[in-house]
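== chain A ==
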Amino acid sequence: MTTTHEEPPVTATTPVPGERAGEPVIEMRDISITFGSVRALDRVSLRLLPGEVHALMGENGAGKSTLIKALTGVYSIDSGTIVVAGEEHAFATPAAAQAAGISTVYQEVNLVPNLTVAENMLLGREPRRLGGINVRGMNRRARETLDRLGLDIDPSSTLGDHPIAVQQLVAIARAVDVEARVLILDEPTSSLDADEVAKLFEVMRRLREDGVAIVFVSHFLDQIYEIADRMTILRNGRLVEERMVADTTQLELVQLMIGRELEVLDRLDHEHTRTSTDGPPVLKAIGLSRKGSLEATDLSLYDGEVVGVAGLLGSGRTELARLLFGADTADHGSLEIRSSRRRLRSPRHAIDRKIAFSSEDRKAEGVIGDLTVADNMMLALQASRGWLRPIPQAVRNRLVGEYIEALDIRPADPQALMRNLSGGNQQKVLLARWLITEPEVLILDEPTRGIDIGAKAQIQAKVAELARRGMSVVFISAELEEVLRLSDRVVVMRDRRKIAERPNDDVSVSDILEIIAGHGGTPSARTEEESSRD
Partner candidate 1 sequence: MSAVTAPSSSVWDQVRSYSPPARFLPVIVTFALFLGMFGAGGLRYDGFTDPQVFLSLLLDNSFLIVLAVGMTFVILAGGIDLSVGSVVALSTMIAAKTLALGWSPYLSIVTVLVVATLLGTLMGLLIHYFEIQPFIATLAGLFLARGLTYLISVESIPITDQTFSELAFRTITLPGGYYTTWTVVIAVATVAVAAYVLARTRFGRTVYAVGGNEASALLMGLRVAVVKVGVYAISGFCAGLGGLLFALYTLSGYSLHAVGMELDAIAAVVIGGTLLTGGRGYVLGSLVGVLVLGTIQTFISFDGGLSSWWTRIAIGVLLLVFVVVQRVMTRRQP
Partner candidate 2 sequence: GSDSSASDGNDQIVMGFSQVGAESGWRTANTESIKASAKAAGFELKFSDAQGKQENQIKAIRSFIQQKVDVIAFSPVVETGWDTVLQEAKRANIPVILTDRAVDTEDTSLYKTFLGSDFVLEGEKAGQWLVENAADADVDGDGDVNVVQLEGTTGAAPAIDRAEGFAEAIKTDSKIKVSASQTGDFTRDGGKQVMESFLNSEDGIDVVFAHNDDMGLGAIEAIEASGLEPGKDIKIITVDAVKDGMAALAKGQINFIVECNPLLGDQLMDLANKVLDGEEVPARVVTEETTFTPEQAAEVLADRKY
């Protein structure tokens, strides 16, 4: 009904493969968008050529996602023009953009959890027979696309039963399934491991060969350099520059993005050699397990120690963290906190015992979208004090102000609604929520997912600092470099159990990969097991 612009306005036919310098498929000129008082985009322009991978770069909140949404009809623009294949045109709805051959994976996984994987991939363009949906045909076609991406996911399983990473892969599969002339990927790799990223890149290269124009957003510079041809750099909602990737050094790029000199991350390296494993552990798990998600696992955590947890998708890292926090209850095994046995029946018990947990799924399990940044930050502390003892306004203002500054949260407005923050900034607010409770044990599940390089350094530095001050940290991340850089000890997980534990004196990324691989099987064995779970 709304899709009044359903006719694809694109007139050009598929360009010759390899032809780079042709006419832009899409040209956005001087786009501005204002949300209330926030100027999210200020006269930004973007040129997209056929057969290129175009990286959109910028810090958290720079306006990347907003620019994408402006292009695809999610937001309507305040001013500026969008030219599609030579004709001025703006899409009224995402459906219209899709009909015109623009296929998009938005930043947060945006699928429907209650439908099957196949339906999520093909909804809106299912194969039909006799007027009805051909379910078998749909599953077959989904399976083919998944195979093409090297994914072994059961198309008839319910999407919501899969971990975030798989959902992200399905979203990508949905986008590449269509014959699109433009493919937009907003941080598709944030929750993928190296293997999956490689597969994705393979597909992207193939599409590029076919002349598809790809917009790619990622905070991993290595990925940018691996796949992207050209890039547009945004800062604070403004266009900084358009560049060829090959002509720009990483350092240059970072400086363009953040607009100043980058503080060196290397200072962090190997500062972490205080493994005071004498004395009782602050937290000790003995044979902790849960049917279907984690097999018996031991783990000890000492004061001031950072334990990194490495592993592939679905290896059970998240489940371990949730059990340590009492978010799920264990079937077997026990927990000792400072040598006394405890049963954690709910997150609340854990918080009372000074344990904190920042979930990997920030949208569903972290963000309280309609509350302010300040409320979101104070929530855990306030909850543990009980409602009758409100935190005095002055203390509140001070804490919120401190953390906004310490974590460089933007916009630096405590009264901004949480849902209006960019993904990376939301993550920082959630980190602040837990730091404010001054925990002794901090469990971080993918705290740097979707965070820009500057912010990542800030968070890493913060973790190191907290450990220095005696806090114990469990650090889970898909990025092995990061795990290794931070942790004193590394725990490797696979197939829902711990397979190795190493002090981090001289462990390298390849060591860990070897441990994971040495245990036999390929990562795809995991997905199969998983898809047969339901």
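In the analysis below, a contact is a pair of C-beta atoms (placed from the backbone, for glycine too) under 8 Å apart; a residue touches a chain by one contact, two chains touch by 3 or more; residues count from 1.
How these were chosen: all candidates are chains of the complex that A comes from, given by their letters.
What you see is a predicted model; the values in this text were computed from it and never measured.
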| item | value |
| --- | --- |
| Touching partner of chain A in this complex, picked from 1 or 2 | 1 |
| Complex contact set, residues of chain A against candidate 1 | 1-3, 74, 93-95, 97-99, 104, 106, 110-115, 119-120, 123-124, 126, 128, 131-133, 135, 158, 174, 329, 331, 532-534 |
